[in-house]
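Let me begin by handing over the structure; questions about it come next.
Only one protein chain is missing from this complex, and each of the others stays in its spot.
Right after this comes chain A.
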Amino acid sequence: MAGIVMKGIDKVYDKAETKSVDNFNLDIKDKEFIVFVGPSGCGKSTTLRMIAGLEDITAGELYIGDRLVNDVAPKDRDIAMVFQNYALYPHMNVYDNMAFGLKLRKFKKDEIEKRVQNAAKILGIDKFLDRKPKALSGGQRQRVALGRAIVRDPQVFLMDEPLSNLDAKLRVQMRAELTKLHQRLQTTTIYVTHDQTEAMTMATRIVVMKDGVIQQVGTPKEVYDLPENIFVAGFMGSPAMNFLKTRLEDGKAIVGEHTFKIPEGKMKLLRERGYVNKEVVLGIRPEDIHDEPLFIEASKDTTFEAAIEVAELMGAETFLYSNIGEDQFVARVDSRTDASSGKNITLALDMNKAHFFDPETELRIR
């Protein structure tokens, strides 16, 4: 097993006007489960492919362990990859599917047998080794694809959207299984996804990317609670954080016709940074907008009336869609709420949880 160090990595495709990956710097510790997350085209898969050696590195240095691998052939990097497509051989049984890569690398028969049996046991597919992929469920097929990577016992696993082909229920199940698998094998893993929930639930650290540039690196909690900028704040969390155009006065945030008291701790910082009497963006997560009478009673300085346009019952919770000032917002409240579409209700912001962003730089004010 090994850590990975990326120093100033750039990727520019032939004739491209812009960098697909721009000055990527990251130090991945041995045994970490790192997730690259971002919208499509943000450079996360390109970065993974550079680590794999499938793409040339335009500039910068890539180390796996202590070894500079920029010019090392992919097969010699001691990595194993898992992709979205299972890419199983339909006419080979599970055993042969998992053994094929080892045969290619001229492993001895008894070593192949040992490794396949061991991986199959870890993945709970040891009873299916004689079956053809057609006779397996989607989740079992994905396990075979994982098994193919595990038998190699690599220093690093590289996974590119490996759960995207599974239905929603199975994806949740496999997410937990992958986490358990990582805890058991302790192999350094880099996992690419566009799904922020996967990132939040699986990662030891998350790398949020946009337009080829790292926006933030941190633990799931850090990225969620202390987003560096509006992009990260909006990308992590579902429904996304609400952003409200706000004018700051000393102690108050003015949103349209509504005034919200800002806790002194937050106001002190805003004052020190010179934002009094200036425009800012107020970020508030849907779960930090409340409709419970007790909270409203205790938060008289942060309440407002809202006309609910749509109330979506999700089961344990309800999403309320409405407008405040010039902006739309969504509140995530308990499903026992009285609110319904077309009704006016009182809501309160938990201003202790509010974030403030500079409207020009889009960075969190800190």
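Here is the rule we use: a residue touches a chain if its C-beta (ideal position, glycine included) is under 8 Å from a C-beta of that chain, and two chains touch if they have at least 3 such contacts; residues count from 1.
As a working rule, contacts and distances are computed from a predicted model.
J.: Tell me the UniProt name of the left-out chain, picking from "Cell shape-determining protein MreC", "Nitrate reductase", "histidine kinase" or "PucR C-terminal helix-turn-helix domain-containing protein".
T.: "PucR C-terminal helix-turn-helix domain-containing protein"
J.: Of the residues listed, A:101, A:138 or A:325, which one is in contact with the missing chain?
T.: A:101
J.: Quick one: which of A:20, A:47 or A:216 touches the chain that's been left out?
T.: A:20
J.: For the chain left out of this view, which of A:35, A:64 or A:82 touches it?
T.: Only one listed residue reaches the unshown chain, and that is A:82.
J.: Which residue among A:3, A:74, A:256 or A:325 touches the omitted chain?
T.: Among A:3, A:74, A:256 or A:325, only A:74 touches the chain that is not shown.
J.: Which residue numbers on chain A touch the omitted chain?
T.: Counting only chain A, the missing chain is touched by 13-18, 20, 39-41, 46, 49, 52-55, 73-75, 80-87, 89-92, 100-101, 103-104, 148-149, 235.
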